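Data block below; observations after.
The complex appears here minus one protein chain, its other protein chains still in place.
Presenting subunit A:
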Amino acid sequence: MVRRSPEFRRLRVYAIDPGLAARHETVGLNELTLMVPWESNPEIEGVLSSTQMLGPVGNYLEVVDYDPASGCYYAPVDLNETFVLAQDGLNPSELNPQFHQQMVYAVAMTTIDKFERALGRSALWAPRRLPDKSYEYVPRLRLYPHALREANAYYNPDKKAVLFGYFQVPPDSTAVAPGTTVFTCLSHDVIAHEVTHALLDGLHRRFAESTNIDVLGLHEGFADIVAIFQHFSNPDVLKDQIGRTRGDLDKQNMLGQLAQQFGRATRRGEALRDALGYVDDEGNWQRYRPNPTYLRDATEAHERGAILVAAVFDAFLKMYKSRVVDLLRIASQGTGQLPAGELNIDLVNRLADEAAKTSEHVLQMCIRALDYCPPVNVTFGDYLQAIITADADLYPVDEHHYRTAMMQSFSLFGIRPRAVRNVSLEGLLLQAGDASLGEAVPPGMEADLDNEIDRKAAYDRMEENARKAHEWLARPERAGLLEAMGIVTGTKEKVPGTVNQKKGRPVFEVHSVRAALRRGSKTNLVPDLVIEITQRRAGYFDKKDQTAADEAKPTGDAAGKGDFTFRRGCTLVVNQQTRNFRWVARTDKNICDNGELDALRQFLLSNPVSVQNAFQGPVAPGRVSNPFAAVHRD
């Protein structure tokens, strides 16, 4: 008999969180079976063998159940154990720590899987910075299901770990019975949200530097978007709600309400709670109607993130409505009036399928856009351009008008790119490539065509390719190409002394060269390289110091000089075959621009978001040890 490992492992989880099972109106919704890619323990001499799935520790994740506040460990589950395998994993239970391990693993693996599908490559975690400033490959993200005793969970970029908290519900709570222990590691939303932070950190090293009002909001909002749509892409979650609202489009608001329930017990997912709607005077839930003034008035990370979520959710509703209009016509015999009574179960299933499919598409659009964002200082406007360009790139024909829906919803919520004069689908496209500028990468930069390849090898090749690309671009004859994508080479303008330079020439870093192999509309595979290039400059809070340093001779490496670091750069999408770049996503202005430098200075000096509490002052980017923990507490 030939033994082949299965494609998937079926694991049971709480559909949303255990709190939902404890409430009468949602009791039918408490359990879900996830299909996660099959894997067993990696071979580690004397510790793990591939016959087991202890931990779970796989290729991407390691669940380590240490509880420092209780001073103990909890025994690791073995998902390959016969009885566990025979029943799709352990039974959902709040009382069983091994089930907690299973659930964080299953939901986190699902999130990773969504990312890999959308981006067309293996997910890598951010490498670890060693004391000697070199970088070390980190194979697995660590998950600590019981690390904190508070209503909090966060990704710690130094430890490449997600720490989940648990706490007893205080006596004044009405949402959950006082005294109940709430585990954040049992909330689908919290897990997806935090793992998304970790995935983003692995994708863009400088993506989390809070250099403008949008950066942290984008992180928070994006993580919530992943959490919601990962959830909705499973039709079982939606059937109950769609049946209850009778498929009536105007009542599809219930979807939003459902999304908001995620955050109830854990007091997390605040963006979800605040983003989508409110309870009116009559006690009915109302979705927020789009209003561009929300964004103008929102200055805090969660608030702005919430607006991003609301905009994407609004687009989702538009897409869903357009996808089910035929189904409703059929079901209502063309009257638009559905017959009274319960909906036909077949119709419910079809509607739920359409909603799930739409969610999957929204999720893919939103994740794929990450490869089309500038490497630093991203704004919501940049993100919109990235969504539109990425989608147009892969699906030239926009059958369901998804792009129009996105553009319109973003616009209604006041999100538009700064530099775009004309908000139209065409106007929102990024700067397209120009073959006459020459090849952006040297020949022979083959990227892997196999996603299943050893991830360490993929990481090493990425580093190697970054070196090769840098060497290629640094040649004097590429100055024209670099200038065309906003990288300063010193051939066109006088370069301030604070810009990082070597031998009198401004230098640039190639952060990464990532392969992307995605499926386009013609079921063709689109092989690309995504390259991030940045430059840096020392910034001073005092303008006099700045002018003096700008006029002084370049002092070599600008790292650690000045009060803060100012970066500009671009992301290139390069065709692997022609080696020409197809798209470039650039930051506003280049590294020499004093206006942008001053905007960053003003942001750091005055932005209340960077003030961590009533007494704290601004914190320069890259100088906060863990921005995520601070954003999440309370």
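Quick note on the criterion: contacts are C-beta pairs under 8 Å (C-beta built on N, C-alpha and C of every residue); 3 or more make two chains touch, one makes a residue touch a chain; residues count from 1.
The rule we apply is simple: contacts and distances are computed from a predicted model.
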Handout entry: Chain excluded from display, named as in UniProt, from "Amino acid/amide ABC transporter membrane protein 2, HAAT family", "Phosphoribosylformylglycinamidine synthase subunit PurL", "MBL fold metallo-hydrolase" or "Dipeptide transport system permease protein DppC"
Key = "MBL fold metallo-hydrolase"
Handout entry: Options A:Phe8, A:Trp38, A:Tyr73 or A:Tyr135, residue touching the unrepresented chain
Key = A:Tyr73
Handout entry: Identified contact with the non-displayed chain, of A:Met53, A:Val169 or A:Val488
Key = A:Val169
Fill in the blank from the handout: Only one of A:Thr51, A:Asn91, A:Thr299 or A:Ser424 touches the unshown chain, namely A:Thr299
Completion exercise
Touch with the missing chain holds, among A:Gly58, A:Pro97 or A:Gly243, for A:Pro97
Problem - Absent-chain interface as seen on subunit A, which is shown - result: 44, 46-48, 54-55, 57, 62, 64, 66-76, 95-97, 128, 142, 144, 146-152, 156, 158-161, 163, 165-170, 172, 181-183, 274, 297, 299-300, 303, 608-609, 611, 613-617, 625, 629, 633-634
